[in-house]
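One protein chain is absent from this view; the other protein chains keep their places.
Our next item is subunit A:
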Amino acid sequence: MNNRVVITGLGVCSPNGVTLAEFSDTIKKGLSGVSHQPDLEALNFSCQIAGKPVLSDERINEYFTPLELRNLNSTGIIYGVIAGLDAWKDAGLNIENNDEPDWDSGTIFGTGTSGIDKFRWAINKIDALEIKKLGSSVVIQTMASGVSAFISGKLGLGNQVSTNSSACATGVESILLAYERIKTGQATRMLAGSTSDSGPYIWGGFDAMKVCTFKHNHEPEKGSRPMSATASGFVPGSGAGALVLESLESAMARKARIYGEVLGGHINSGGQRGLGTMTAPNPIAVQRCIKAALQNAGIEAHEIDVINGHLTATTKDALEIENWKTALQLPTDDFPYINSLKSMIGHCIAASGSIECVASILELSEGFIFPNINCEDLNPEITALIDAKCIPQTVIHQPFNILAKASFGFGDINACIIFKKYTHE
């Protein structure tokens, strides 16, 4: 089996847009979803700004039963279910209450940790000698696979239902795992995506590591500055992105709209050897991952039109560009366009890769390249490597064919995926 795999549905719950239409509009306009967070300020965080999806109770109520809502305290599950169900509906698929599960459809929906607020509540109850009061809702919301379990139950999925976890590479990895499953004929359709909780208990560890910026608490929208000379750390974010992947055969048979094709990709690790550590990437591994992704996808470096980078707004941005350049061996003045969605929404941790892939697929299918914001003052180390014109600061409306997306994560792990515009033959 060697099925071609296409994308037929998208869903997103992003700090700058909680519907696909809103998200598509804000990323073209370069609108930031980063805002001041009073709870982080009250808790003496160094970084008091973050990207957090804005959802009304009415919206949430559309996706959960009253019983589920009673004790629901996992933002990651809320974001994941909303993005996941929206992607399913966007693909033109029905949510039916069949007796029999859909044996050919599954989900790989990743996360870093699940229901951290619920976990805190449970721990406090246990320590207060009130173990019995936990009820039945703690396990399903704090198990890592809670999000895929909730989604699967709502959609009646009968194929593989799992949650992957690979730090900030989680989102891209989920899509590659789903792609493999369809390519090898083990599933016809997979909902791929990832989610990440909001709030002080998920972001606190990063704040303590001093990897988040503390210089922009007074101007949240300017805080996330990938590729800027004044980048001073990432802005934490949260949300979820979801994509329906499907065999080309299945998509054509049901006359589904096709957003784009997954040509292939690669996942690897630097093994925390050489320059790689728990938190720093081994450049050799990053370069190998990019090269292997191209090879797996069967394309040449010069065919790449747009790169959607990991680019978090730390001092590592220039190193990432250098790795892309070394891997692709393309000239300074003929480098692909490169952009970072993190400039608008911050770093959505486990959800970053999937939300960024939703943006990438919108760019491919609609024919635009979203602008990088907050890098008016480009880092000179970066402009020494690639021409400034490769880093768009206003939206470019232009059809293109191939986009490479990479995400890198703690643990020295890398994931790179190659998407192609689908031309109806």
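As a working rule, a contact is a pair of C-beta atoms (placed from the backbone, for glycine too) under 8 Å apart; a residue touches a chain by one contact, two chains touch by 3 or more; residues count from 1.
Here is the rule we go by: contacts and distances are computed from a predicted model.
K.L.:
Among "Acyl carrier protein", "Hydrogenase", "Heme exporter protein CcmB" or "Cytochrome c-type biogenesis protein CcmE", go ahead and choose the protein name stored in UniProt for the chain not displayed.
P.N.:
When "Acyl carrier protein", "Hydrogenase", "Heme exporter protein CcmB" or "Cytochrome c-type biogenesis protein CcmE" are compared with UniProt, the left-out chain turns out to be "Acyl carrier protein".
K.L.:
If the hidden chain were put back, which of A:N94, A:S136 or A:Q329 would touch it?
P.N.:
Answering carefully, the residue with contact to the hidden chain is A:S136.
K.L.:
From the listed residues A:R70, A:R254 or A:R273, report the one that touches the chain absent from this view.
P.N.:
A:R70
K.L.:
For the chain that got dropped from the picture, name the residues of subunit A it touches.
P.N.:
Contacting residues on subunit A, toward the hidden partner: 66-67, 70, 132-133, 135-137.
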